[in-house]
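All protein chains but one are shown in place.
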Amino acid sequence: MKKLINDPADVVPEALRGLAAAHPELRVDHEDRVVLRADAPVQGKVGLVSGGGSGHEPMHAGFVGMGMLDAACAGEVFTSPVPDQVVAATRGVDGGAGVLHVVKNYTGDVMNFEMAAELVSAESDTEVIAVVTDDDVAVQDSLYTAGRRGVGVTVLVEKLAGAAAEEGRPLAEVADVAKRVNATGRSMGMALTSCTVPAAGRPTFDLPDDEMEIGIGIHGEPGRRRVPVAPAREIAEMLVEPILADLDMTGGDGVIAFVNGMGGTPLLELYLMYAEVVAVLEKAGVGIARNLVGSYMTSLDMAGCSVTLLRADDELLRLWDAPVRTPSLRWGA
Amino acid sequence: MKKLINDPADVVPEALRGLAAAHPELRVDHEDRVVLRADAPVQGKVGLVSGGGSGHEPMHAGFVGMGMLDAACAGEVFTSPVPDQVVAATRGVDGGAGVLHVVKNYTGDVMNFEMAAELVSAESDTEVIAVVTDDDVAVQDSLYTAGRRGVGVTVLVEKLAGAAAEEGRPLAEVADVAKRVNATGRSMGMALTSCTVPAAGRPTFDLPDDEMEIGIGIHGEPGRRRVPVAPAREIAEMLVEPILADLDMTGGDGVIAFVNGMGGTPLLELYLMYAEVVAVLEKAGVGIARNLVGSYMTSLDMAGCSVTLLRADDELLRLWDAPVRTPSLRWGA
Amino acid sequence: MTVVDAAALTAWVREFARLVHEQRDTLTQLDSAIGDADHGANLDRGMTAAVAALEATPPDDPAAALKTVATTLIKTVGGASGPLYGTFFLRAAGALDVGTDPTHHGRALAAALRAGYDGVIARGKAERGDKTMLDALGPACDAFDEALAAGKALDEALGAAAEAAAQGRDATEPLIARKGRASYLGERSAGHLDPGAASAALLVEAAATALAGRG
Partner (left out) sequence: MTVVDAAALTAWVREFARLVHEQRDTLTQLDSAIGDADHGANLDRGMTAAVAALEATPPDDPAAALKTVATTLIKTVGGASGPLYGTFFLRAAGALDVGTDPTHHGRALAAALRAGYDGVIARGKAERGDKTMLDALGPACDAFDEALAAGKALDEALGAAAEAAAQGRDATEPLIARKGRASYLGERSAGHLDPGAASAALLVEAAATALAGRG
């Protein structure tokens, strides 16, 4: 295993120390592994809390700051945080206007955030609403299963609901924005290589040199199918078409198109992929209103990418353009 | 070879198409493979032009915009641009106050930029000054060799000289800032894996699972020595100590510390490395005034990192904090 | 002789921790095939902490022992298995009523395990056959109850439970997962053992080993 780490067991706390040193505008609670805006709680503002397993950086800690999250809980690598962390984060961002939990739809995340919400409501009158993201079209949405995974849309929810909260809107409205984004956004991902979990020490799956996995998540889990490696052009079709088949993206004010790198893929390739995604969308008559290209939601050192499309409207575009000031997403401030 | 590409020969023009689609605030001259600020030339402002081989994204095209570069020339992968590209860029950014060429010290880059400057001066009265960066302490600085490579400091030169130009300072002063940054900045890099040049199709060098290269550049060239893989703590020492041995970094107003990922290394590891760099600097009595952590100057999909330290002063810190608005470095705007 | 006392349950917890540590890599490998390669690390971290917590504050009674394990797992594991195993031990602790008659200890323990099992169902909303830890825990509870009802001694009944858990674990192999992370794989989840069922089988095996000779 080749990684810039010390003891695999210490990866998360050590990376948090680096994050704290690099970003004085954040406050890191090292005991609870919670990253907060230094000015949290912001009085009168809805607090946004997210979190999940580590290994997806910059998500979530890199999105803490003005206009996005108020706090992020860092679990062990690929392991959702424990309830105590979420409780500490929720308390730390409670400015009197309630707290929104942004939770990716994984059994562990959902349960740990639920238990935290139960603990918070047992001990205080802080109002908490949880919005669960489940945008991955690689997974069948069914009542009998765990449902779809929460992936790329989570980044967009954090940006857009974060902007709504920054405008001073009440908890219910901020939660509605989050739900709307989740309802109108879909994602699909692929991997050229597996990632290696530090504590496991070897790649999660073996992938021959001439094959790739389509329909992967962000935890190194294998995808829905394994196919021969294909040109970027065809990969863009394999990712975009299932999204368009799942949700009509035409009409409205165009989409926010998000091409995301999985951690081991260089920006050169992501821009090339973006050009191919643009081509597929053009053919399908889908306009692009805004875009985001980069590695924002990763899976350790996995090579690969995901595409997220969000059907936008006036309000969402306004929230997208609103200033944001976090370590990894910043504009207008 | 596993990459998100189509034909290896088309990687650069296709990625430029994606960049253009993603960033309407840039103008891309696809024929000459030059990326310009959409508002170039800015009248009365010194124009900053850089460029080099592709494969180092976001450097340089990702640094085109207000407060940084006016244009970047994209060569083939790891191959410096040709003079025509540099001429086109220089013409495109000439707002009457002269043009600064920021050139990394590689034989090819230096010669191609030189030839371009000769062509420009033969055809116009645009004043051009070239500043060559050569900050890599892994390479011995000698009159009898090609000298040190230009690496991480180049990003800092582009930011700081870019800010000076944005302030409306004259060419000589902007060039002085660039020279001063190069003179007081030093870098050292390492690789856990080789990169794969698309046209070559296989890793540039083989590296056993338990070894790493110390003293690498950013073109997949092997380093100065090959040693067993070590913990991040020791890697930080191997990178920082040669820098401190080369140039005294104490005194002044502390350093700008830049921990850079080589393309295949996730942010989680870079923050962890940053914590270790902070520890080494603390022990050496070197204060940190500002920092930059991320993959800003890459070597395709290479896993590894580099450390750049720049001895800062009041003026450089002011220029660092000045607003910048580019695809990959943005604050205050 | 007290059959199910704090010491006995502490011994059970220790033995489970030992087995998890020993089979950490195996559990992680199972989780690599159909999950995210952390189940071994997760449980090992949690059970190491649980043993440390029991050592730091030795429990006064058997329910307290289980409660300490529950809160420690909830605080340290995370993921799906943290809340699920945490809930298992929490509900078991709440249901454990050993009373004063040692001959009832077996049935008291069986009731506690059943309560824990029901707690996992309530928390995770899965059913048997979904390819989860339930597929080992459920058969174990059934076999334990049946053996006791048939008048078997605790030893033998726990042996039967462990046997049933192991069979239940093996039976997850052909199943298509419907809950947890493995469900994302759809049909590709078939052909692999469920990691949580494998660790649950260790939990029951540990009980059989640690409580052996106690009744």
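Letters A, B and C mark the chains as written, and numbering starts fresh at 1 in each.
One rule holds for everything that comes next: a contact is a pair of C-beta atoms (placed from the backbone, for glycine too) under 8 Å apart; a residue touches a chain by one contact, two chains touch by 3 or more.
These numbers were taken from a predicted model, which means no experiment stands behind them.
Asker: When the whole complex is taken into account, which chains on show are touched by the absent chain?
Answerer: B
Asker: Out of B:A38, B:A146, B:A245 or B:A284, which is the one that touches the chain we can't see?
Answerer: B:A146
Asker: Going by the contact rule already stated, which one of B:N6, B:S50, B:S80 or B:T326 would touch the omitted chain in the full complex?
Answerer: Residue touching the chain left out of view: B:S80.
Asker: So one chain is hidden, and I want to know which residue out of B:A138, B:V153 or B:L192 touches that hidden chain in the complete assembly.
Answerer: Reading the full complex, the residue touching the unseen chain is B:A138.
Asker: Please pick, from B:I129, B:A199, B:A279 or B:A333, the residue that touches the omitted chain in the full complex.
Answerer: Looking across B:I129, B:A199, B:A279 or B:A333, the contact with the absent chain belongs to B:A199.
Asker: Across the whole complex, list the residues on chain B that are touched by the chain not included here.
Answerer: Against the left-out chain, chain B lists 53, 75-84, 106-108, 111-112, 115, 136, 138-140, 144-146, 149, 197, 199-200, 204-205, 217, 219-222, 224-225.
Just so it is clear, only the chains that are shown with their structure count from here on.
Asker: With chain centres set to the mean of the C-alpha atoms, which chain is at the far end from chain B?
Answerer: Most remote chain from chain B, centroid-wise, comes out as C.
Asker: Rounded to the nearest whole Å, what is the centre-to-centre distance of chain A and chain C, using the mean of the C-alpha atoms as each centre?
Answerer: Computed from C-alpha means, the inter-chain centre distance equals 33 Å.
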